[in-house]
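Shown here is a partial selection of chains from the complex, left in place.
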Amino acid sequence: MVGIIMGSSSDLSVMQDAIDICQSFGVAYEVDIVSAHRTPVKMLQYAQTAKERGVKVIIAGAGGAAHLPGMVASATILPVIGVPVKSSNSIDGWDSVLSILQMPNGVPVATVALNASKNAGILAIQMLAIADEALAHKLETYKQELVEKVAEMSQQTKSNWK
Amino acid sequence: MVGIIMGSSSDLSVMQDAIDICQSFGVAYEVDIVSAHRTPVKMLQYAQTAKERGVKVIIAGAGGAAHLPGMVASATILPVIGVPVKSSNSIDGWDSVLSILQMPNGVPVATVALNASKNAGILAIQMLAIADEALAHKLETYKQELVEKVAEMSQQTKSNWK
Amino acid sequence: MVGIIMGSSSDLSVMQDAIDICQSFGVAYEVDIVSAHRTPVKMLQYAQTAKERGVKVIIAGAGGAAHLPGMVASATILPVIGVPVKSSNSIDGWDSVLSILQMPNGVPVATVALNASKNAGILAIQMLAIADEALAHKLETYKQELVEKVAEMSQQTKSNWK
């Protein structure tokens, strides 16, 4: 199961892509609102109990001084994927990116691009696929579809410029 | 009492100035190593029990993805002063500054300049002096000394350039 | 009393949140337009007389080369909270943030996030609550409300994704 959390329901529009990826790959997930700064106790509990609840990877999205991914990582041995969200008073997203990326030695967060919850979803699938050949096969198919989409765009573009 | 914490004893060289300010103003303080990422449980306990232990202001120094000040602020109603420390693999200090400064609504951190633990100390004294006239008087004296130091420098500079 | 000042009435839309916090916590406040660059003499007078007028904390908002918080801090021993305002020709807010944050040793400004006048208000309340248990109690309640709001969002989100 993939645990997908974020600090506020206003982050759902960005985090939806991670949920969609889990659905399209047929991987179980749970979604919750967990705030590092407003609900620190719940946040630690979430992290401490995630593994025993069956969570295998955690995806955490947050903006501004984005502490959720790093703090969850502090209290679990599960891999944590951090999604920097460009929130309204963000300084161009730099705050979210650096708050999530620059973790100290010992407590990593697997950071993806600004607002890139889709890639967070795919990365979670890739981690699960390490020990799940059926899932690995689906990833091969997904990668092949990327190739085909570009081929279509290429075809259309070339015919336009002939 | 002022609580002065930092994530690692390697931050002591930067945080020493805050300790010195407390000493020179005759204000009690405690110093401890508390890491948001390595000791999240202790960190929350520190924050949750600070007020009842007699701490009135907390100064927290951290570098990189600096979550300590903000996380301590999440679990106490005491004012928390954050000192962004320019650590070795910091991206020019931007990571420390933004991780501490850009806190979400509801949970402020009083951020001071990069490595400016001296100003963190003075700010703590200023907060305590709101309800402590003797301390306020010492601050007036301190401010006067700043004026005099500049006057001395001015004197010497003018005589050099006469 | 909390003194809330800003450089222009155009900053009121950002600074309103600080006023609202004072009102909701039942703390007296005064609001004024004081410009460091257009009314330097009035600005120094404001700072020099604030304490005797009964002001205990000053909140100053400013944008661009934002000198108001730092200059007010230069002329009072009261704690000064600086709110970096993202003004129209700001360079992404960096100018406001750095002009307020990077104060020299001896004269701190308690800086909050870009446009975060709400947090400036809360921080002022926290400072006053150091010596005011009734206010401290209100802060505990406020913190509890933050927890409850997240619980509500959590409840709703979970039911959506069941």
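Labels for the chains are A, B and C, by order of writing; each one numbers its residues from 1.
Please note the rule applied: a residue touches a chain if its C-beta (ideal position, glycine included) is under 8 Å from a C-beta of that chain, and two chains touch if they have at least 3 such contacts.
The structure presented is a predicted model; accordingly, all values stated were derived computationally and were not measured.
Q: Let me spell it out: one sequence, repeated, and 3 copies placed. What is the copy number of the whole complex?
A: Result for the total copy count in the complex: 8.
Please note the rule applied: only the chains that are shown with their structure count from here on.
Q: Tell me whether chain B and chain C, two copies of the same sequence, contact each other through the same residue numbers or different ones, using over half shared as the line for same.
A: Comparing the two copies, chain B and chain C contact each other through largely the same residue numbers, since over half are shared.
Q: How many angstrom lie between the centres of chain A and chain B, each centre taken as the mean Cα position?
A: Measuring from centre to centre gives 34 Å for this pair.
Q: So what's the Cα centroid distance for chain B and chain C, whole Å?
A: Distance between chain centres, rounded to whole Å: 18 Å.
Q: So which bits of chain A are touching at least two other chains?
A: In chain A, 38, 64-65, 89, 91 touch at least two other chains.
Q: What residues on chain A touch chain C, complex-wise?
A: Residue list for chain A touching chain C: 8-9, 12, 19, 29-35, 38-39, 42, 64-65, 89, 91-92.
Q: Provide the residue numbers of chain B that touch chain A in the complex, in ascending order.
A: 7, 36-38, 40-41, 44, 63-65, 67, 70-71, 73-75, 89-91, 94-95, 98-104, 106-107, 109
Q: For chain C, which residues are in contact with chain A within the complex?
A: Interface residues on the chain C side: 86, 92-94, 97, 113-116, 146-147, 149-151, 153-154, 156-158, 160-161.
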